[in-house]
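The structure under discussion appears below in the form of structure tokens.
With one protein chain removed, the remaining protein chains of the complex are shown where they sit.
This part shows subunit A:
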């Protein structure tokens, strides 16, 4: 693991010591190399985990998330080049440093063995994200957004600390590898119910669960592009990953306690998808669609069947890449027109045809077109929830339809139709932007050839 952590940490001095003309090139190239190194962790030994040291391990659940995290850093750097071009050199380097620190903390979070270490790093990821949102965000509302983001997550996760310390005291260890064998079933007493809530609420807020999702649209809309990318692609998955790890300790209380959250997720899925239909701000639409997809992950994790776990893992990876590419596309729009309102920039297909191709592919992935892993994941979750309760199929089916509706609405409003007069002179697509979209979409579509990498430990 150190072979990833040390190079990532060393990216920071490299950024600060690079020549001004080389900061982007250096950081992008080296972070890309680090991501290629992390690919080796995908070679997992079946059911067991790859135990690298006392502190770090990776198994089939965390390895794809690790690769996603490291893959995303060069992409974030590529996406940020344009909007940072007017800043001073020190600010640029600071921004890149923030991204690198975030990357470092995320890598360690996904591979932590000890749950307290996971918790500390989980909280620590909030700080660079907060700095990115509030310092480099677009509007004055970003301060409000940062506040919401920070406090929702902190308040949700403080009980988690208490719960983890309690479990450490009773079970004697919080090392994940040991605790999966030592976990005793907990009865449904009141204190155990609170323990369950304390453990799960932090991740529910992070996912986010429908009732606790208010921070997400704000944070996404106000964050700069790299902030949005990392938020949507990785930070939300921290919640899913944490939930999947901690439910091992919480059986069989989950069977009863899960009901309210299942209801919230199933209902919230449809609600947020419907909100997407009425959104006028492009980034806000993509943010709400994130909530909708993550609600599926919550449902899957709370059902706790093999198929649903496979679906949840695959959905996390698929959504990470899809959401990130949609944000990049929205950002390429924003950089040209300086407005995020969808109806002001229409008919882009005639002006930027290659970008329209990326829009099409990203939208098709978002609406879970076969044979993408989005479809596999959604299908697994739908089937598993059907087996949990027959009624959920109606809700899931409605959600799939509404997802298709709003994705196509977004595609058609921005790409089709006659272009408006005031977008006639927008810059053609840069190679950097095309490369960015390709590097997002290529893994997504290649994974459909070999999805077993992302199907998690149950496969």
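By our rule, a residue touches a chain if its C-beta (ideal position, glycine included) is under 8 Å from a C-beta of that chain, and two chains touch if they have at least 3 such contacts; residues count from 1.
In this section, contacts and distances are computed from a predicted model.
Trainee: Write down which listed name, "NEDD8-activating enzyme E1 regulatory subunit", "FAD-dependent oxidoreductase domain-containing protein 1", "Sorting nexin" or "Aspartate aminotransferase", is the UniProt protein name of the chain that is not shown.
Mentor: "FAD-dependent oxidoreductase domain-containing protein 1"
Trainee: Of the residues listed, A:18, A:82, A:144 or A:434, which one is in contact with the missing chain?
Mentor: Considering all chains, including the one not shown, the answer is A:144.
Trainee: Out of A:161, A:248, A:344 or A:405, point to the residue that touches the absent chain in the complete complex.
Mentor: Counting the whole complex, the residue in contact with the absent chain is A:344.
Trainee: Using the touch definition from the top, which of A:192, A:420, A:434 or A:448 touches the missing chain?
Mentor: A:420
Trainee: Residues on subunit A that touch the omitted chain in the whole complex?
Mentor: Where subunit A meets the chain not shown: residues 138-141, 143-144, 147-148, 151, 278-280, 337-339, 341-345, 418-427.
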